[in-house]
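Sharing a structure with you now.
Excluded from the complex is one protein chain; the other protein chains are retained at their positions.
Each chain gets a letter, A, B and C, in the order it is written, and its residues are counted from 1.
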Amino acid sequence: MKPTLRGADRASALLGLPGWTDCPDRDAITKTFRFRNFAEAFSFMTHVALAAERMNHHPDWSNAYDRVMITLSSHDAGGVTLRDTRLAQAIEEAAARTGSIPAP
Amino acid sequence: MKPTLRGADRASALLGLPGWTDCPDRDAITKTFRFRNFAEAFSFMTHVALAAERMNHHPDWSNAYDRVMITLSSHDAGGVTLRDTRLAQAIEEAAARTGSIPAP
Amino acid sequence: MKPTLRGADRASALLGLPGWTDCPDRDAITKTFRFRNFAEAFSFMTHVALAAERMNHHPDWSNAYDRVMITLSSHDAGGVTLRDTRLAQAIEEAAARTGSIPAP
Partner (left out) sequence: MKPTLRGADRASALLGLPGWTDCPDRDAITKTFRFRNFAEAFSFMTHVALAAERMNHHPDWSNAYDRVMITLSSHDAGGVTLRDTRLAQAIEEAAARTGSIPAP
């Protein structure tokens, strides 16, 4: 079980993850991604699903047509750990590859 | 644009969709599916995604590891229509094929 | 059933589909796509699967790690029709979105 990221470690980890923010209601980080249509959104989700299975660490996420909202937290550790920031980094790469567009 | 389902029509449509219930806060229907693990949950989601794209009608849904919560509503009609109950039927078939287990 | 594309019509359709070539052994068109890894290749395949289901026209295809080889033909028409060139166009868009790299 990894320790949760706090203080300067957390700020430093989030610096490399543009658009990811702390959840207001629990110790987790979140970001919303937007795509041109459902097919692009779900292709991105498939990419993320494969990364999650490879890392054995899975997101809490939701989708509505062209939007995907992802929340990451390490349930066993009770907060955000390096497993979350590593998965967030893989998600950023997937978003760059699958045509994410800026969410308004 | 299809008319929203109300009264006896809606009750009748839900009779054929066990486990689907009305949302408390908006005119929509919802059901939570549970699977043995993430891979099974996401395979089910892929099946649903293909049905949604074929029917050109998409769910609002979320996933956390082995659970998939699906909410259906026709945004243009402002409520539940036959498009939703038809998609719910396709989702039921996908759940039967991909090993859904009873959600506690 | 659509007529098969022949002669100038076919040459014209292939002009807009760079990298697609006629199969040597049957009336079909084919192209091989390459990606950075399996996750990108399979995300692309998911994008194509959704397009195929939407268009109700499906590819013959194979995958080995970072490569996806796609062959298109209209079985009922016995050759290449507009359904194939339209699916090829959707595949090109999916490849552009999911980070296809030049196949050597």
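Brief remarks follow.
Quick note on the criterion: a residue touches a chain if its C-beta (ideal position, glycine included) is under 8 Å from a C-beta of that chain, and two chains touch if they have at least 3 such contacts.
Keep in mind the model is a prediction, meaning the values are calculated, not measured.
The missing chain lies against subunit B, touching residues 36, 38-40, 42-44, 46-47, 50-51, 54, 94, 97-99.
On the side of subunit C, touch with the chain left out of the figure occurs at residues 38-39, 42, 45-46, 49, 52-53, 58-65.
Looking at subunit A, the residues touching the absent chain are 46, 49-51, 53-54, 56.
We adopt the following convention: only the chains that are shown with their structure count from here on.
Work out the mean CA point of subunit A and of subunit B, and you get 25 Å between them.
In subunit C, the residues touching two or more other chains are 46, 50-51, 54.
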